[in-house]
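Reading through the structure tokens given below for one structure.
Excerpt of the complex: some chains, original placement.
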Amino acid sequence: MTPTSLCPPASAATRHDGRAPDELRPVRITRGYTVHAEGSVLIEFGRTRVLCTASIEERVPPHRKGSGGGWVTAEYGMLPRATHTRSEREAARGKQSGRTQEIQRLIGRALRAVFDLDALGERTLTLDCDVLQADGGTRTAAITGAWVAAHDAVQTLLAEGKLAASPIHAPVAAVSVGIVDGRPVLDLDYVEDAACATDMNVVMTGAGHFVEVQGTAEGAPFTRAELDALLGLAERGIAQLIALQRAALAGAQVG
Amino acid sequence: MTPTSLCPPASAATRHDGRAPDELRPVRITRGYTVHAEGSVLIEFGRTRVLCTASIEERVPPHRKGSGGGWVTAEYGMLPRATHTRSEREAARGKQSGRTQEIQRLIGRALRAVFDLDALGERTLTLDCDVLQADGGTRTAAITGAWVAAHDAVQTLLAEGKLAASPIHAPVAAVSVGIVDGRPVLDLDYVEDAACATDMNVVMTGAGHFVEVQGTAEGAPFTRAELDALLGLAERGIAQLIALQRAALAGAQVG
């Protein structure tokens, strides 16, 4: 719980992997990663790899039935050996952990924030985010990749004439920030995440507005000044991620 | 899902219940509400009523076994008819909802943030927060009340000579803030919570430091300026709640 030895010494000019404090890990977005889903994206934040698929189904949950509008939801999972030590398979254990549910609810809210559900028509878009390899930041990678997968699924609906205009009104992406070794840093990997104090996940739109801010200090509580510094880092990181999403969409779809 | 008619008109000088934007609902803290628990507090934020009990057990979860230190955890529940319409009993349904798990994980983190777990000894303090009546803000009331219940349970340990000093190093309290009808307001009740846009739960210590910041915009994303205004409101509201906790502790324990 307190692996302080993992923390780089305070005098370190750079982070344990050589990044600057405000530097993202290398991000890679591969569209068309699998063939069956309407949208299928492998997103990599360094060694973190999440497969995000978007599935369209022509039905809605009970609370949307007869509304004429649709629903967007997400599910999250981690392969048992995505992590350093094998974690129990949730399907075998018979239930999803609180952590899993918290993350998939977060992803769902993030995507719904940029969707006009009424304009989607009475159908459901499900974003399955499955972590193939974990190295910190799986939920923020999931949100960032799920948006691209959602975009591709909507393109399918447009191409098939099922929709006349996209119900997505903005891009959305997410990143983690935190205070490591007394210094605010962007996009924590597992070593940074496990070793040190405050951790915050931020979700923003292409317009630079906030969708979610979730900061937690199980270690030392953080000050307003630290919070402001973290929000600034996140704003800059998310702007870069949204640029990367746009670049991925500009490329031809692979698959 | 879009009960806009519940929103007071934009010209309203006050909130639908007459409160000023930065005004808490009447808060009442009753210690010794039930007899068996080491700490038992009924906390009321207006019509929201949460029974918080603190139970001490002389055992710890596996990851703390043999450490010499303890653990603090929380569970949250809502009576089926705490709400406007009856909700299904989670015990009958056979599992806790994602919302329930998210809230009890939040309460647990908030309390652990002000506890020196090593100084607690190899025992577990469980905070059960059960909502008898819900009118918005149940999780923030739960955190605020649970801290008082935890304090009383620790007093029991001190009185019995099981501890020489309190392992609690600061008070902790929580409040919700949100943007209702375009205006930042403090301590949302159900009508405000359901009707309008952004909602944020903030947990802070007596020193004015942040433990948790959880802001969500399922409606319109919020700007950095709005976020700053909300944080300011929360800081002032929590300062008042911590004063109320102190006043409750200064009174004789009822029960």
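Each chain gets a letter, A and B, in the order it is written, and its residues are counted from 1.
Everything below uses one rule, namely that a residue touches a chain if its C-beta (ideal position, glycine included) is under 8 Å from a C-beta of that chain, and two chains touch if they have at least 3 such contacts.
Bear in mind the structure is a predicted one, so any value in this text is a computation, not a measurement.
All protein chains share one sequence; of the complete assembly in this entry, 2 are displayed, while the total copy number is 6.
Convention: only the chains that are shown with their structure count from here on.
Centroid to centroid, with C-alpha atoms defining each point, chain A and chain B lie 28 Å apart.
Interface residues of chain A, counted against chain B in their complex, comprise 63, 95, 98-99, 101-102, 104-105, 109, 112-113, 200, 204-205, 207-218, 220-224, 227, 231, 235.
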